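Excluded from the complex is one protein chain; the other protein chains are retained at their positions.
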Amino acid sequence: MWDFIVSKYNYWIYIILMMIGFYGMMAKNNFMKKVIGMNIFQTALILYFISTAAKRNATLPIVEYHHGHGPGIVHAVDFINPLPHVLMLTAIVVGVSTLGVALAIVILIYKRYHTLEEDEILGSKGK
Amino acid sequence: MEKIISNSPALIVVIPLISAFLTLGIGVLKKKFCYPFAVIALSLSVFSSVVTLNTIIKTGTIHYHLGGWDPPWGIEYVVDYLNGLILVAIAIIGLMIVIFSKETVKMELPERIPFFYTIFLLEVTGLLGIVVTGDMFNLYVFLEIASLAGYALIAIGEDGAPLASFRYVIMGTIGACFYLLGVGYLYIMTGSLNMADLTQILPNFYHSKVIMVAFVFFVVGVAIKMALFPLHTWLPDAYTRAPSAVSALLAPLMTKVGVYVMIRILFTVFRPEFPIKMLHATDIMAWFGTFAILFGGIMALSQTDFKRMLCYIIVAEIGYMVGGIGMANALAIKGAIFHIINDMFMAACLFLVAGIVMHETGGHDISDFTGIFRKMPFTAAIFMVGALAVIGVPPTCGFFSKWYLLLGGIEAKHWGFVMALLLCTLMNVALFFRVIDKGLYVHALEHKLEHASEPKELQFHEAPLSMLIPGFIIAIAIFLIGIFNQAILKNIIELAIPSGL
Partner (left out) sequence: MTELLAMDYRPVLAIMCPIIASFLILVSGRRPNIRESWTIIGSISLFLIVLSMTPFVLKEGPIKCSLFKLFPNIDFAFNVDAFGLIFATTSSCLWILVSLFSIGYMRGLEEHAQTRYYFCFALAILGAIGIALSANLVTLYIFYEILTISTYPLVAHDESPEAIYAGHKYLAYLLTAGVFFLLGILVIYFLVGTTDFAPNGILKPALGSTSRLVLQALFFVFMLAFMKAAWMPVHSWLPTAMIAPTPVSALLHAVAVVKAGVFGIIRTVYYVYGTDLMHELNLGLALGLLASFTIIVANFYAIGQVNLKRLLAYSTINQLSVIILGAALLSPMAATSAMIHIAYHGFMKITLFLCAGAIIVITGKTEISQMRGIGRQMPITMTAFSIAAIGMCGAPPVAGFISKWYLCLGTLQAGQVIFLGVVLISALLDVVYFFPVIKTAFFEKLAVPALANGGEVGEKTIEAERPLYLFMIIPLAITAIFSIIFCLFPHTFHILDLAEMAVRNLFGGM
């Protein structure tokens, strides 16, 4: 049991991070905190993907050419998987764009209601 | 010409994408040219999608390798019978709404015209991309493009729109992240991201817990995006508060594309026996669909705002489709796929009418519909077509998809779904006849006001042509799709039903 937790420690970290982000999005009143929660959630996901790329005794996925010859035979075992890294570059960009849009919307909300607390806004709307 | 035909899958997506950025440039220089440019871009998109569908009908599924890289190393666009038809529908509706948008954007968003059209084109790019791609991660990218553009478009609406959009941002991001997590699990186990490849590899892993969890994450993530009850809560506020052209674009398209993604994942990536026999997921989906129908219908009855009522009708329509998928037989899936197309046109028609009424009266409440049969008879006619289609009166298209859904329900002996569908028909009648009453019965009102000949508010004042013509085209399309439903079903949809059902 203990073995199970320790050997997969990376996954536990991501789960905890994701739940922190989720909690931030759901339970916090302040819109900025929600945005931060959303970012943490997405970051946890990105970290998870990256961790799937790791291998024991493997090095960075950069192939060196030897003086004008071709790349030679590449032993994939020696290199960590580059594909998730590439995918996560895209995902990071997506996350940044989402962050940008969310912050723009928060600015709009602030301009209109002059507060970023959700309960205050909903209360004022009720009137 | 040869080159265009062979590259048409990519052109469908690339044209709006590049036009979006060009629109921004053009708009900075001269605002007036944004609108015609956007119309031209989307017309080219319609043209490519029709060419694509034509090619599919003649020669079968198209496999387009982006950049010349073979799958599974490269990204592949796969257009088969299912996507082909949906692509054409999205492109046509996109074009109609962009034609429609000229007047409403001028009225509601006068200082943001170039930005509006830029994001509009990006949104259509995203939607088209989701449908055309054959790669799981590429789908995530396009999903996010469409969603982000959607968030931005909704947030520039009327009072309360930024709040509604923010809620949509949170929920939509969770949905997309769940989808991404599912993709990650699949990648860990199989090492591939290509849908066709996954279809071959996955059967070996059907008993693995990771794949089951991946499936669940996919379903929940997509369910958030397509507003399946009870994950629909972002939809009513978002689509009600958005600008008219935006809700007319998003409401028909975004959620139905979600249903398409669900069908792809359920039946193409995972073979049908996995969700149906091994996980019994379709049984659960059938019940969620039933509850969605009932919930949507009942909530719609209690609304006084017309657009909000339409939003709940959309929740119910998604229930039809998900329930149809849940029946898990060929008849019901035929109905569900056909309903994707039909609901796109029906929702576009009704939201277009809401936009016209907003333009003429400044509001989208049911009371703003007073006397429209006299004030705006053409708009009222378009509204009648949309209402009859949602109710399911032949020969509009709504009747035919309801027929197949009901037949599928009877074959699967799922009486809850059948009763819910029939009950929803009655609820839709009550909903729309409430509005028709307001529009039709003006004489009591006249007698109340004064015995003058025609009070000013009831004088004939029809909407501008740029708003009416898309309405007419969509209304005529609703009839044509209904009358020619056998042609569409036999030649396209029956070939799109996943094998093994």
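To keep things simple, chains are lettered A and B as they appear, and every chain counts its residues starting from 1.
One rule holds for everything that comes next: contacts are C-beta pairs under 8 Å (C-beta built on N, C-alpha and C of every residue); 3 or more make two chains touch, one makes a residue touch a chain.
Fair warning: this is a prediction, and the values are worked out from it, not measured in the lab.
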| query | Omitted chain: which shown chains does it touch? | reply | B
| said: Considering the complete complex, identify which of B:I298, B:L407 or B:L495 is in touch with the unshown chain. | reply: B:L407
| Which of B:F21, B:W69 or B:F433 sits in contact with the chain that's absent? | B:F433
| said: Tell me which of B:I15, B:V418 or B:A463 is the one touching the absent chain. | reply: B:V418
| request: Identify the residues of chain B touching the omitted chain, counting contacts across the whole complex. | output: 388, 393-395, 400, 403, 406-407, 410-411, 418, 422, 425-426, 429, 433, 437, 440-444, 446, 483, 485-486
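Keep in mind that, in the parts below, only the chains that are shown with their structure count from here on.
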| Between chain A and chain B, what is the gap in Å from one C-alpha centre to the other? | 29
| Along chain A, where are the residues that touch chain B in the complex? | 22, 25, 31, 34, 38, 41-42, 45, 48-49, 52, 83-84, 87, 90-91, 94, 97-98, 101-102, 104-106, 108-109, 112, 121, 125
| field | Partner chain A, residues of chain B touching it in the complex | value | 137, 140-141, 144, 148, 151-152, 155, 159-160, 162-163, 165-166, 169-170, 173-174, 177, 180-181, 184, 187-188, 193
